[in-house]
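My structure is below; once you've seen it, I'll send some questions.
Omission of a single protein chain aside, the complex is shown with its protein chains in their original locations.
Coming up: chain A.
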Amino acid sequence: MYNFKWTLLMAYRDFRQNKSKLALFISSIVIGIAALVGISTFGDNLSKDIDGQAKELLGADAVLSTNQPLGDQPLDTIATQKSTEINFASMVIFPETGESRLTQIRALDGQYPYYGKFETTPIEADSVFRSGGREALVEKILLAQFNAEVGDSIQVGEVTFRIAGELEGVPGQTGITATVAPAVYIPMGFAEETGLIQVGSRLNYVNYYQLEAENLDEVLKPYEEEWEIDNVRLETVESRKASTGRAFANLSSFLSLVAFIALLLGSVGVASAVNVFVKEKLASVAVLRCLGVSSRQAFVIYLTQIMLMGLVGSILGAVLGSFLQIALPNVFSDFLPVEVSTDVSWKAVGFGLGTGLLIALLFALLPLLKIRKVSPMMTLRPDDGESNKFSADPFRWLVMFGIVLFIFSFSFYLLSGWKEALGFTGFVLFAFAALWGVGTGIMWLIRRFLPLSLSYPIRQSLANLYRPNNQTISLIATVGLGTAMISTLFFVQNQLLEEAKFADKEDQPNMLMFDIQTQQLEAVSQKVTDKGYPIMQQVPIVTMRLSEINGKTKKDNENLVEDDRLSRSLYNREFRVTYRDTLIDSERLVEGKLRTYNSPQDSIFVSFDAGYAGRTGINLGDEIVFNVQGRPIKTYVGSFRNVKFNQVSTNFLVLFPENVLDNAPKFHVIITKTGSDRESANLQAEVVRAFPNISVINLGTITETLENILGKISFVIQFMALFSIATGFLVLISSLILSKYQRMKESVLLRTIGASSKTVGKINTMEYFFLGTLASLSGILLSFLATWLLSRFVFELPFRGAYEEAVLVYIGITLLTIVLGWLNGRKINNQPPMVILREG
């Protein structure tokens, strides 16, 4: 007797009276869908724009780079245009103020970039720079930092340039790159004159080519092997596009996952609200069953309504998301290498609609399935519930399995790896289970140990937390997870900065000078000690490459099957190595022992950083041949050290014994400790003035750069966490509205039997206070756990609880909950009891 048309009619009739309530359920997913559609649209546009602006990403058709002069290259004759660049890290001085900073110097010759352009202020600065004079282009951030202006001077090595313009954009470069290593472009003609291009300097040589070839791959292929042997890196538009695309596909997937978390939070809201809705409907379902409606029909009547609202919610979310994405290019501007368009992506809209509908269906099904098991006997005995039957319902387990499968499939789609997807699914389940566990535990404790000696309003408000149909658990899950996300961010950020500042204590160095030539060493040391500062470390550094491991060259390694192959980075890396026979404070021996080298008959045993060796596949006893600037040196891996890299100190992946590298070309590092930031600045200025090739980093600069970068990253993460917080509060608002009627009845009853408005208000305020407290504390607890895990396993730092920030987060979230509760409860307190009784 299934009558689908009638079922839809009944769904419509019921919906007329429920639409405002159902709208509340669905509002929970609107923000999540909006975030998802916004991010997906942004991702689609970004990928499209990376394709469209691929040439501008590189600025040339092919780029060759290496740390040796490139010499004549076969491409020189084929190319229609060629530009050359030498880049290196060096100090610059602003003579007007005497201030200095480590920057990336780029000495350029030619018309690079061929695609896209240097964006400068003033616009003509680019042509002035190329006019042949002592003109430099300086990154905007650097000018801002030192209050310098166009027309001022900048000293690079021994040459002083006029600042021709402020550099706002370079093809393919992001704001973050400019923050970490701000660039100063100088004409190639003055590179030698600066005195910075010397043997032992860490230079990078680059050739930019414009090639008019139909099939670039074919043109380049014959030379690739030779470049590989010579350690020349080739980049083409395609390879840059692929690496940039990959990086941003990862970013987009990561952001989509954050949006997905917001959506999952909303889903908890949906499930919990539908649960309340279903409980209200059980009596009606029993009546329908009495009148002859089948369980399937009754189920479809309510399912239809939920799906309809799911669709409405998803459409609203998709529309909102399509507007939201207009703002995203600004939010991510510091990370983007291309101009991102803001077109609507129908693919993202479809994806959002599908996800919204599926998530509404899955999470509503769980409570909705109860309808199938309602007995018509409930019409005669309202408490004749079917809870036992329901818990045994196999469909319930099927739906739960469906939810887990959905989370897994969704993350698999975004992460493209089953291990990662499994990890994410595990994380989501753990986070929800942890919050559920904390919430349930606290509620159990309240219930078990609620002292009768407490005043009535406090007891009543605490008891309200576990009243029937309460939303406590779902609120703890949603607001808690949002809080956890945002506080983890605060705590980690705080931890990193504290760690950097912590380094500035009594016995720790705060200034590092490097690129010191052997002949300058004595004079620099003198300068430092004359000022009364200690030479805490003086370290020689030799650069070398690895040419063989256990007899296998780079080429042999390439020919091995993937499982046997060692990390390519071993062969491509330039190792900066020091030599000594002892360990320093930041090192600890974990395997093998340090062995000295006393005579030419001895074998040379080197020590590797244990973590690096583990990552790259180096084992104790391996035979390694290093190429020390042309001379091969055969060594053996004699020990592994744990190296702590987060201190102002020289730390090395590879440590040689003394007496091996004494005569190798080298430069030196000096580490010292000044009394204050001012003293550091003065010493830095003096050293750089006297020895322009020496680079200086002081702790103040590191902290400042770190704060700058963290500020930019945290803005993005805060923006994303906002979706979760907003969803959490939407769920809070909707559950407050849903429980309004119940609260009204209770309040009216209390007022009828003589409770003053003040007492009722106190009970409600206390309830919201406890709810806010539970939600925020659960989130903060979870974030402490996350911060501890991140500190322990990712940053390898001692955990420092950000207790002040935790108190601020707690106060903020709790206050917001109380305010929302008050706004919702105004009507209860302002109306005489009779008005509300009549409404009931």
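Heads up, the rule we're going with is that a contact is a pair of C-beta atoms (placed from the backbone, for glycine too) under 8 Å apart; a residue touches a chain by one contact, two chains touch by 3 or more; residues count from 1.
We take it that contacts and distances are computed from a predicted model.
Peer 1: What protein name does the UniProt record of the undisplayed chain give, "STAS domain-containing protein", "Molybdopterin synthase catalytic subunit", "ABC transporter ATP-binding protein" or "Cytochrome d ubiquinol oxidase subunit II"?
Peer 2: In UniProt, the chain excluded from the picture bears the name "ABC transporter ATP-binding protein".
Peer 1: In the whole complex, not just what's shown, which of A:L234, A:V287, A:L311 or A:A685 touches the removed chain?
Peer 2: Residue touching the chain left out of view: A:V287.
Peer 1: Have a look at A:R296, A:R447, A:R615 or A:R631 and name the one touching the chain we're not showing.
Peer 2: A:R296
Peer 1: Considering the whole complex, not just the chains shown, which residues of chain A touch the missing one?
Peer 2: Residues in contact with the chain left out: 1, 3, 6, 9-10, 13-14, 16-18, 283-284, 286-296, 375-377, 379-381.
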